[in-house]
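Here the complex is missing one protein chain, while the rest keep their positions.
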Amino acid sequence: MRIHRRTLLALALATGLTAPAMAVAQAEDIKIGVLATFEGAFTVLGEDGERGALTALDEVGGMAAGNKIVVVRGSSDASPDSAIRAARKLVEQDGVKILVGPLSGDEGIAVKDYAKTQPGVTFINGSSAAQDTTLRDPAENFFRFSTDGAQWMAGLGTYAYNEKGYKNVAVVAEDYSFPYTQVFGFMAEFCKAGGKVPSKSWVPIGNKDYSSVIAAIPDDVDAVYVALGGADAVNFLTQFQQSGGEAPLIGGSITVDQTVLTSKGRLRDVLIGTPAAGPTADTNDTPEWNAFVEAYKKQEGAFPSPSLFAHAYYIGMKAALLALEETGGKLDDDGANFRKVLSSLSFETPTGKVSLDKNRNAIADIYLTEVTEGPDGNLLNKLIKVVPQVNQTLGIDEAEFLALGAVSRENPSCP
Amino acid sequence: MNADVTQNPATPARNLLARIGTGHLVLAALLLAYPLVSSDFFLTQIGGYSLIFGMLALSLSLLAGYGGMVSLAQISFAGVAGYTVAIFGENNSNILGFGWPWWLVMPLALFFAATSSALIGWVSVRTEGIYTIMITLAVATAAFYFVRQNYTLFNGFPGYTGLRAPIVFGVNFRDPVPFYYMCLVAATLSYAAVLYAARSTFGLTLQAIRDNPRRMRAIGFDVTAHKVVAWFYAGLIAGLAGVLLVWFNGRISPGTINVAAAINVLIIAVIGGLKHPIGPFVGAVMVVLMQTFAIDIVGAERFNTLIGVFFLAIVFFSPDGILGLWGQLRQRLAQEDLRSRQ
Partner (left out) sequence: MSIADAPKTPPGSAPGSPGTGITRRQVWGLFWLVLAALFIWLVFADWPDWVKNILLSKKAFLSACLNGLTLAGLYFLVASGFTLVFGLMRNVNLAHGSLYLLGAYIGYEIADRTGYWLLGVLGAFLILSVVGLLMQVVVFRRLEGDDLRQTLVTIGISIIAADLMLAVWTGGTYQILIPDWLAGAIKLPIVTAVRSNGSIVLLSYPFFRLVVLALAIVIGIGLWLMLNKTRVGMMIRAGVDDREMLSASGTNVHLIFAVVFAIGAGLAGLAGVIGGSALSVAPGEDVRYLLASLVVVIVGGMGSITGAAIGALIIGLAEQIGLVYFPTYGVVLTFVIMVVTLAIRPQGIMGKSQ
């Protein structure tokens, strides 16, 4: 009796473990995995990334070279471990040959490492923007059609020094790799132009009370460069206003995006006039951008304006679809031909021309912006100027750029 | 249980087979044969991963079930072992990575994990009962913050990548089948050790201390020492799981040992059941299957609500977890059995 029931339990377990995947796609269908954060605090961002990818898919009616495209979702919680697990499920269980994602910087590096173990699968970056994903030790089958965090800062340092006349700037940023990259991009130009950065405050992510940090900013700086995101940015800006901060601000790419600009509170006064830079601008008035915004808005639950994440996932998905169209949807040679086409792809996006360098990282336009009040009272990033075709080494010779070393708390430095 | 006794007339010669138990043998055969029927994905991502998290939960349930000390820091001790592997073994993050061979790194990792566990155990057994859960939660958070902030030793936020399972005698443990068997062997060893220890004098003393520390102290047992030794063993198991976990992921970062991961281990242990060492593994299989396939069935968005409700239901209705449910069911069946015979 006893044996019998235990055996049953064991059998039940074993069959549970071996249940085969039920999702068997049609022979002609092409499965594309979309890996984003569909759980945890970044769910909203991940969902907007997916909207971007679906916008690209809807443009071609869900078909590429006569094959139906099936999107398989993979979910991470923004931690690298969960990104790897999701990627492995998409590749090894769901059998996708093309994967678009992930969303955040360190997930990107983790997925790049995983890509090396799956040479037959093509990985196209979502919105992750860490420099080392493609710059150092890249993977042959990992492509990034969006730009990295240092590229996003192109033009800002020079603008702050020359046009705004800031000579001394203090830095307040979160203490992890993405802000390191942004600060690097800003300071590379700013220091080269002759500016000085006497103090850098690296604040742990998720810190709430910035007032002590604000009090410790030297009184004699001309401006404060702020690279904080989401809740951290809102907290900093509010407390900066509360404590009567007078120094003008310079923003990182996610410090002044719509998630911060739309938050309620007394941020407005300190934000207006803040220069920043990034891959998109709210008041971009080209027909391509407007058409993209309209198409994006057709997606369920869309924001008034596509976020950085929607934009990046859109471009990644678009690249995949274009290359599929060109190869006739064939991936039977383990995608070798598909990747060859991807490498030499050059196409027009809502934000200008995008092509890849030899590390398969995008060369694209970057937008210099300034926060301004829109016609209906909401805050917008006004387009100041377009910095054309920024490459990953920010126009510096590659050997020289690599010699600058990997980004960190101390690198770069010009006190 | 009574029905069992009547069915197994007491035979004086208890051979090895009987001591191991037929149920165990059947289970072992199934687990050994598992690679024959499963895909690589199910082998590593479900099988291997469940075994690893089962071991982590086992180390918790060793403390909680036999010692009455619920620890949320087991994932941190796994992290100690994992980071040891990264620092002393090979990594491709260009930081440290002394490149020591696996047979040197692994014992070192286990030693560090067990020692740190014993140390935290020593601090927390100075207080009583429910305090432990709070202290270990705080310790787990502190460990997470520390590795995230420290770059010289732990490489901060990105952590270490490129951590690979070794190649031993031509067997590449990165491949799914060898990796699975490696996890299986480690899990079996841990399981057997806990089972054995529970029946040993030490285990019985520990359980007596759990039930009445004051009386045990009065009789002359060193309560603190017994508890700290239990922490040491739990740290060993957690460390072993930690080494396998970094080989599984190929990387380790602060996110691997954050509070969510710590809570996850507790959920697995409680869902499976704390009363028997097989419980954590049952719990691990259930939770891992849910985690992996929730996105295809109910979507990932509200996964935490799902697992939370499941967890709550278990705590409320079956304090001994899935195993407890199984026990209740068996009892009912046995009663029906008796009734039908009458």
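Brief remarks follow.
Which chain is which? They are A and B, in the order written, and residues in each are numbered from 1.
As a working rule, a contact is a pair of C-beta atoms (placed from the backbone, for glycine too) under 8 Å apart; a residue touches a chain by one contact, two chains touch by 3 or more.
On a predicted model such as this, the values are computed, not experimentally measured, just so you know.
Here the missing chain is touched by one residue of A:42, A:176, A:190 or A:296, and it is A:42. Only one of A:204, A:328, A:374 or A:395 touches the absent chain when the whole complex is considered: A:204. In the complete complex, the hidden chain is touched by one of A:259, A:305, A:327 or A:351, namely A:259. Within the entire complex, the positions of chain B that touch the omitted partner chain are 64, 68, 70, 123-124, 126-131, 133-135, 137-139, 141-142, 145-146, 149-150, 259, 263, 266, 270, 301-305, 307-309, 311-312, 315-316, 319. Residues of chain A in contact with the chain left out of this view: 41-45, 175, 201-204, 206-209, 211-216, 218-219, 230-231, 234-235, 238-239, 242-244, 259-260, 263-266, 409.
The rule is short, and it goes like this: only the chains that are shown with their structure count from here on.
The centroid of the Cα atoms in chain A and the matching centroid in chain B are 36 Å apart. Residues of chain A that touch chain B in their complex: 1-3, 5-7, 9-11, 13-14, 16-18, 20, 23, 38-39, 43, 73-75, 77, 79-82, 84-85, 88-89, 92-93, 106, 109-110, 113-114, 137, 175-177, 204, 408-409. Residues 3-4, 7, 22-23, 26-27, 30, 34, 37-42, 45-47, 92, 145, 148-149, 151, 156-159, 161-162, 249-251, 253, 255-256, 258, 260, 282, 285, 289, 292, 295-296, 299-301, 303-304, 326, 330, 333-334, 337 of chain B are the ones touching chain A in the complex.
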